[in-house]
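Of the protein chains in this complex, one is absent; all others appear in place.
Take a look at chain A:
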């Protein structure tokens, strides 16, 4: 048994270095960062399907190995606990994306439509299918329960107007990973003036999401 599990470490490292130079440990860190960012950002962020797929691969690989192990083995128990923890982060991440898709579906699809070739998609193929289906189902439902009983001139509903957009002006908490200079802070009221701040590495801030949104995708700041 210990062979089956001891081999893991080296196996995984090889697998990984072929497609990416990340170690499995770094991969898990990436997943956790993506999870927290997604949890706290008001809008749907870029999909990280690469990370998700790699993590899934690691999990299935490890689970396959555990299948071969006798019951009651001390190491297997530890591995199972770790798998459960990673699986929790992974599903929580995917769940928070689905919740946002449900909340903002017309806008998400609109953004997907206006996306230019070569530009990275916000949605993974599965999420795209989910969003489209959700849109169709909502529309059918609204028609069936209400719209078809309305006067003819009121029978259409513009989903883009009916569903609120993500509020990019919300405040977020963030931690700075790479020093940033001259971040413009817009004033709250007309009698205040705008000013710039420098974000020092390791410092934590509370400010509007809109100001720092580009820094999240570049990985310079982490939402907390």
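Before moving on, here are some points about what is shown:
Simple rule for what comes next: a residue touches a chain if its C-beta (ideal position, glycine included) is under 8 Å from a C-beta of that chain, and two chains touch if they have at least 3 such contacts; residues count from 1.
One rule holds for everything that comes next: contacts and distances are computed from a predicted model.
For the chain that is left out, the UniProt protein name among "Heat shock 70 kDa protein 8", "Cytoplasmic tRNA 2-thiolation protein 1", "Mediator of RNA polymerase II transcription subunit 20" or "DNA replication complex GINS protein PSF2" is "DNA replication complex GINS protein PSF2". Touching the omitted chain from chain A are residues 2, 5-6, 8-9, 12, 24-25, 27-28, 32, 39-40, 58-59, 62, 74-75, 78-79, 81-83, 85-86, 88, 92, 138, 142, 162-165, 167, 169-173, 185-189, 192, 197, 203-208, 224.
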